[in-house]
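Handing you this structure, nothing more for now.
One protein chain omitted, others in place.
The block that comes next holds chain A.
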């Protein structure tokens, strides 16, 4: 059953936005689609409304930093509660200036999730009603979950991390 509903999503997406798909995979039986960043809101709205997909529940949204690609990915995980179809959509933004439109008009629940992503990765969600830091202090100047910020103070000399570091 799971396969067939995932196929619905793929065919619905291919119907209109085939040129937007960068990569498609199902790791651990979880449909993951990488998309071009330009039309992401349009696509999420389309999958929300399309009668075959109806992905109307936003499970989660988060950022991922890929330092070697110099990119920040934003992952949207959508869910159709009626058919139990879960889909992961990913877009890739440049790490210097990550900008993407907000999806708060579609999902009110995206509000804090986008603020969290801004807080930790500096992704600028254009059109967000209240885009400011949420968990960290407001006068922080870095985006702490980016990989270039180490967990510990690098000037420490009492601790050798070569064996136990990542």
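Going forward, a residue touches a chain if its C-beta (ideal position, glycine included) is under 8 Å from a C-beta of that chain, and two chains touch if they have at least 3 such contacts; residues count from 1.
Going forward, contacts and distances are computed from a predicted model.
K.L.:
I want to check something: the complex is missing a chain, and I'd like its UniProt protein name from "Nickel-transporting ATPase", "NADH-quinone oxidoreductase subunit D", "ABC transporter permease" or "3-oxoacyl-ACP reductase".
P.N.:
Answer from the UniProt record of the missing subunit chain: "NADH-quinone oxidoreductase subunit D".
K.L.:
For the chain that's not shown, point to the residue among A:45, A:59 or A:124 touching it.
P.N.:
A:59
K.L.:
For the chain that got dropped from the picture, name the residues of chain A it touches.
P.N.:
With respect to the unshown chain, the touching residues of chain A are 27-28, 30, 32, 56-60, 62, 64-65, 75, 77, 81, 84, 86, 88, 107-109, 111-113, 116, 120, 133-137, 144-145, 151, 163-166.
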